[in-house]
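Missing here is one protein chain; the remaining ones are kept as they sit in the complex.
Letters A and B mark the chains as written, and numbering starts fresh at 1 in each.
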Amino acid sequence: MISYLESLLIFTALAIILASSLNLVLGYGGMFSVAHAVFYGVGAYTASLLALHLSNSLVLSILCAIITGGLAGLLLAVPALRVKEEYFVVASLGFQIIASTVFNQWDAVTGGIGGLTGIPPASLFGYEIDSYGAHLVVTSLLAAAVLAIVAALMRSSFGRALRALRDDEQALSSLGRNPTHLRLVTVALSAMIASVAGVLYAYFTSFVNPESFTLDESVMMMVMVIIGGAGTVWGPPLGAAFVTIFPALLSFLKLPSSLLGPVQRLTYGVIMTLLMIYEPAGIVGLLRWVRRRQIILNGINGSNRAAA
Amino acid sequence: MARTAPLLELIGLSKSFGGVKAIDDLSLVIADSGVTSLVGPNGAGKTTLFNLITGFLVPDRGRIMLRGRDITRLPPYKVARAGVARTFQNLRLFPTLTVFENVAVACEASDITLSEKNVSKLVDSTLERVGLLARRDVRVADLSFAEQKFVSLARAIVRPANLLLLDEPAAGLDGRALERFHQIVRSLAAEGRSVLLIEHNLDTVRGISDSVAFLDQGRLIATGTPGEIFAMEELAALYFGDDR
Partner (left out) sequence: MELLIQLALNGLALGALYALMAVGFALIFGTTKIFHFAHGATFVLAAYTYYAAVSEAGLPVAFALGLCAAVALGFGLACERFVYRPMLRSESASLTIFVASFGLFIAAENAVILVFGSSYHTLESRLSRALQLGPFAISPVGLCAIVASATILGALEFFLARTYTGAALRAMADNPELVRMIGLNRYYYAKVAFAVGSLMVVPAAVLSVYLSGLSPQSGAWITLVAIASTIVGGVGSLYGAALGGIVLGVAQNVGIWRLPASWGEGIAFGVLLLFLLFRPTGLIHVFERR
């Protein structure tokens, strides 16, 4: 039971890293990407190959994954940024499908459908990370670091420009900023962070196969960002926690296991549509609304008391 | 030789939209410093001209030279980096950013990267100049219209751009605000910058311009000092129609 809870928390932490990094592209950059699982996968395969053939150093794995993940990000962004707005989603979908095909078919490197197995535990400063507890600590620390980095980034001059880009692209370009360049950097950065999650995933599960990096996974990451609140710092981690923990709660309903997945996704789809109609800022938007209401109610109570 | 090239030279510019000529074989030279007002009736092509110069539109014919360098087909961000700054008629600020952030975004756009401390210093001094330092950390969406106009002005002048294109910067300003605006524009010219502005208020035009260019139906009808232009009967007739 403890290990179940620990693994649930580890997956939540991974989801937080993935959702926060996707938020850079989707929430702040205004680019609708459904290829994020590709970068997760690139990170995971990079770490696995490294650990199987060269070194299981966590630091080295993360550095290499950042490089390969960033390159994969550019591979998506360079063609995809030639079309505007909504069409980015199709380019990213195309990219996801091509990447899935490669993960499945390039047997020599990815091990094909069977994937790569027997990945040794990672080592960090001479310690082996081989217990659930150790994984939980490392993953949580990195998730916290990613949240801090994203928050700092959005306060920096880069984040300022990115928010300005979302507000008015033409005005920004009239100030001498190259919008395409800004988006390119955003996608690459986001891919780098996602690939770090991939490294942690590979070492935690000790095997990787294409199943974990499919279009469905990408869509789930997007659902996390949207439900939590795109373009906010706290929305994506909230959404990530919700999407990871909700199925565990759903399992108490004692539904047949074949129905669990569809029921979950049906719920997400309905929630997404309703949120977009009534509260596009997601859970964070709902929380803000509750707080505003409380302030107003307090205000009314206060003035009533004053009147009495 | 490049030294002698004028700051901005428009050579035979034409642009039409679906058969309607917005700019028609227009040539104009803008001096190194001073204030030039573009006047003319609505639909004369003034804003289209700004969009052509700043790279938002590509002319059908003609060339745009900045200090002897052809900038005709450069994308907007490259034109901006070449030393052209502009404002928009409908302001186009970044509503979710604060006043400070709106201006800061503009001063990081140049090739020279500034440290956050220097950005902060530069932005604050510019905000002081336009009288908005006290509103530094307010979201732009929460400002009054006049305040927003000064943010857009600050955004345009914060960088060391030699050519400033201001699209109806004084419209909607009155009293103290208008006076402040006049003073800022004059001081920009005194710094050796060249200001090209679209203006409808003829008192403003008379008050701050060194020269006036009169546009009608995409053509340059006349150029001269404000005194010369306003003395021309036929231009007044064009501008005011039969109302006068």
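Convention: contacts are C-beta pairs under 8 Å (C-beta built on N, C-alpha and C of every residue); 3 or more make two chains touch, one makes a residue touch a chain.
All values derive from a computational prediction rather than experimental measurement.
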Residue, one of A:L8, A:L124 or A:M272, that touches the chain absent here: A:M272
Contacting the left-out chain in the complete assembly, out of A:L5, A:V83 or A:L297: A:V83
Touch residues of subunit A, complete complex, unshown partner: 30, 32, 78-80, 82-83, 85-87, 89-91, 93-95, 97-98, 100-102, 104-105, 215, 219, 222-223, 226, 258-259, 261-263, 265-266, 268-277, 280
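In the analysis below, only the chains that are shown with their structure count from here on.
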Length of the line joining the C-alpha centres of subunit A and subunit B, rounded to whole Å: 43
Residues of subunit A that touch subunit B when the two form their complex: 156-157, 160-161, 163-164, 166-168, 170-179
Contact set on subunit B toward subunit A in their complex: 54, 56, 75-77, 80-81, 85-86, 88, 92-97, 101-102, 104-106, 108-110, 116, 119, 155, 159
